[in-house]
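Note that one protein chain of the assembly has been removed; the remaining protein chains are unaltered in position.
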Amino acid sequence: ENNFFLIAGPCVVESETLVMDIAKKVFEICKRLQIPYTFKASYRKANRTSGDSFTGIGDEEAMQLLKKVKEKFSIPVTTDIHTAEEAAVAAQYVDVLQIPAFLCRQTDLLLAAARTGKIVNVKKGQFVSGEAMKFASNKIIKAGNDKVILTERGNSFGYTDLIVDYRNIPIMKNHGVPVVMDCTHSLQQPNQSSGVTGGNPQMIETVAKAAIATGADGLFIETHPDPSCALSDGANMLKLDLLEELLKKLIAVRKAVL
Amino acid sequence: ENNFFLIAGPCVVESETLVMDIAKKVFEICKRLQIPYTFKASYRKANRTSGDSFTGIGDEEAMQLLKKVKEKFSIPVTTDIHTAEEAAVAAQYVDVLQIPAFLCRQTDLLLAAARTGKIVNVKKGQFVSGEAMKFASNKIIKAGNDKVILTERGNSFGYTDLIVDYRNIPIMKNHGVPVVMDCTHSLQQPNQSSGVTGGNPQMIETVAKAAIATGADGLFIETHPDPSCALSDGANMLKLDLLEELLKKLIAVRKAVL
Amino acid sequence: ENNFFLIAGPCVVESETLVMDIAKKVFEICKRLQIPYTFKASYRKANRTSGDSFTGIGDEEAMQLLKKVKEKFSIPVTTDIHTAEEAAVAAQYVDVLQIPAFLCRQTDLLLAAARTGKIVNVKKGQFVSGEAMKFASNKIIKAGNDKVILTERGNSFGYTDLIVDYRNIPIMKNHGVPVVMDCTHSLQQPNQSSGVTGGNPQMIETVAKAAIATGADGLFIETHPDPSCALSDGANMLKLDLLEELLKKLIAVRKAVL
Partner (left out) sequence: ENNFFLIAGPCVVESETLVMDIAKKVFEICKRLQIPYTFKASYRKANRTSGDSFTGIGDEEAMQLLKKVKEKFSIPVTTDIHTAEEAAVAAQYVDVLQIPAFLCRQTDLLLAAARTGKIVNVKKGQFVSGEAMKFASNKIIKAGNDKVILTERGNSFGYTDLIVDYRNIPIMKNHGVPVVMDCTHSLQQPNQSSGVTGGNPQMIETVAKAAIATGADGLFIETHPDPSCALSDGANMLKLDLLEELLKKLIAVRKAVL
C-alpha cells in the first residue's frame, strides 16, 4: 500500500502508564487507518532551554519502556540520541535512531548512529537548507548505512518563530531518502523570555496537509492525552483525541497526490 | 461548484498577439476544468529593480487590450495599480484592482481602489504578517467596499530568497475574505547582483499544492508560452504548456480537502 | 570639518509649537557640537498600519511649517513623499526629498524626485540588500541628479523585528553616495496585533554607535520631547532630552574612526 507512515508519541517518557496508554491508542488508530506506525519518545531531554526543566525518569528505565512498547505492539520504536556513546546503547532498544536538529552536523554522532546498522532519522537543523542535508545523509551512507530518513522541522524566522519551507520536501526526497515532516516541533516558538518554548498546535493540520500535498513520505507528531500537563513541549503537542480525525483528512490528501 | 479560482496571464502586456494567445489558451483550459478564470496582466511595471528594464507598451494601449480580453472571452480581468490616481482609470477597464505587495500599506492607494467599487486584491507585503493584513483589509472595508481578496506571495528570507508561510492561508481566511496564493512571485529570488530578479519555476507545483491543501480559495500564476523570452519576470513564470496538467493535479487536492 | 551630519525631528508635523520647539532645541545642540543639521518631519503619514491612526494636520499647512523652520534657522529641511505628483510640490518647500523604504523600488517616484534637482534620500527597503540599492541610486543618477543619499533602516527579521546589517554601510558607501543610519525606525517592531508598530528606544545608542563606527556619514533620529504622547511612532523615538549626550558620545566614536 501507499500510505504515509507515522512517527508519534509523547515528547518524553514520562511514566509507564502514559507511554503504554499513548502507544495503545495510536497503535489502534493506525491499524484502523492502515498507517505504518513507529512509536517515538525521548528517553532524556538533553537540550532544554532552561536548566530547571524536566529531563527524564532515568535513561535505563525509559529505554526499557520503549522496548516494552516495541514488544507489546510489535511495532518499531524510536528515540533521539545526543552523543556517539549513546548510539550503541540506544540501538539495543530501538529500531530508529533520531538525530536532533541542533546536532545534525555533529559528524561523530552521525557516524556512530550509522555504524549501529539501525535506521537513522536526521532532523534538519533550523539553520540548514534542504539541499545541504545531503551532506548529513552522505556522511551516514559513506559509513555503510543507507537507511537514512531526513526530517523537516522548520527554519529560524526571527528569534521567536519558525517557518516551514515546503520546497525542502521535494529537495530532500531528491537526495534519495524518505522525507518526514515534523508537524509539532516546526510550530515551536523558541527564545521566549520565560525559558519555556511556546507553540501553536492549532496549526498542526495546516503543516501536515501541506507536507502530504508536497510529497512527504511520513509524518512526525508528538501527542499527549493532555498537552497542558505534559512535562516537555506541551505547548506544541497534538491532543491525542484529535489524532484520528486529522489522519483521516491527511489520507484523503495523500490519495489525491499519489 | 467548489473549485478554486485562477488568476493567470503574462506578467506584463507585451503585445496584442501574446495577450490574446495566452488568454485564449488559459480560457479554454479553465473551461474544460471548470475553474473560474480571471485574466491578469500588468499594463505597466512600476517597480523593476533596474531602471533599464522593460516597463510596458503604453498605459492606454495596454488597458485597451485588457478590455478586449474581457469582452472577447466574457471573463473578468485584473491589473495592478500603483497610485491613487490610477485606481479610477484602471477601474474603467478591469474588474479586479490588484495592489502590489510593496504598496500594501499605502493607505491612499487602498482607499482609492476601494472607492471604485471594484474587487480589490491586496498582495501581502514581503515584510507583513498574515495577521497584520487584517489592517489592510479593514482600510478597504471601512471605505465601504467589502470585496477584498488577500494574496500570499512569500516573506523575505535573507536577501535573495522568499519563504511561503502556509499558516497565513488560514490566518488570512479568518479575516473573512478569499485568499489567493501567488505561485510564481513567491518563488522570486530578489536582490540579484545582475539587477534581474531570479526564480525557481520548477517549484510552482510544490507551492500550489501546499496552498490548495491548506485551503487557498484561488491561485495566481503568471504564465507565458516561452518564459525565457518574456519581457518581465521570465525567471519565475510557468511555461503555458504545463498549466493544464498542473491544474488537474490541484483539482484532485482540492477535492480531498473540501 | 569632518563630523557626521544629522537629520532629526518629530515623526510627523503635529503642530506649529511642537515643530518650532524641536527644531530650536536640536538646532542649538547641533550648533554647539558643530554637527550639520537637517530638520525632518513628515507632512503626512501615508502608510500607517491601521486606517485609524493619525495621518497629519493638512498637507499645505504642514509644508508651510517646514518652510518656516528652514527660514527661521537657516537650515535645510526634509520630508518624505509618496507619489510622483508630490515630488514637485514638496520641492517648493524642502531641500531633501525622502523616499520611504516601502517605496524604494517605485521607479516613477524616484524619477520624479530626481527631476526636482533636490537631494534625494532613499531609504533602503526592509526587503532590499545594500548591494541592490545601487539600482535605486542609479535610477536617480541616470535621470540627471547625482545628489543621492542612501539610508539604512534595518531588514525584516521574522514578522515582528528588524535587524540592522552593518555590512550595508560600507557596501552602500561603495555606491559613491553618503550613507545615513536611521537609528529610530530600525528599532521598530512591526506587525503587532494592536495595529500599532512597537519599538525599542533604549537601543538607539547601540544602533548609532555601530553606525558611526562602521563609517556612516549621517544619522537620522526621530525625536520628541515626550515620545509617549507623540501622534506617530512614539514607540521608537528618542526623548529629546537625551539627544545631546548621545551626540557627544557619537562624536567621540567618529573621531576614532576618521
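Letters A, B and C mark the chains in the order given here, with residues in each chain numbered from 1 onward.
Methods note: a contact is a pair of C-beta atoms (placed from the backbone, for glycine too) under 8 Å apart; a residue touches a chain by one contact, two chains touch by 3 or more.
None of these values were measured; they are calculated from a predicted model.
Partners of the chain left out, restricted to shown chains and counted across the full complex, are A, B, C. From the options C:Asp59, C:Glu85, C:Asp165 or C:Glu244, the residue with contact to the chain not on display is C:Asp165. Only one residue in the set A:Thr107, A:Asn174 or A:Gln202 touches the chain that does not appear here, and it is A:Thr107.
Touch with the chain that is not drawn comes from one residue among A:Asn47, A:Gln92, A:Asn174 or A:Gln202, which is A:Asn47. Residues touching the missing chain, restricted to chain A, are 46-51, 55, 82-85, 102-103, 105-108, 125-129, 131-132, 135, 138-139, 142, 155-156, 159-160, 190-193, 195 (touch as defined at the top). Considering the complete assembly, chain B touches the hidden chain via residues 157-161.
Within the complete assembly, residues 155, 157, 163-167, 169-170, 200, 203, 206-207, 209-210, 212-215, 249, 252-253, 255-257 of chain C touch the chain that is not shown.
Assume only the chains that are shown with their structure count from here on.
To fit its Cα atoms onto chain B, chain A must turn through 180 degrees, a value rounded to the nearest 5. Two copies of one chain, chain A and chain C, form a contact in which over half of the residue numbers belong to both partners. Distance from each chain's C-alpha mean to the overall C-alpha mean is smallest for B. Put simply, the C-alpha centre of chain B and that of chain C have 33 angstrom between them. Centroids of chain A and chain C (each the mean of its C-alpha atoms) stand 48 Å apart. Counting partner chains per residue, chain A has residues 157 touching two or more of them.
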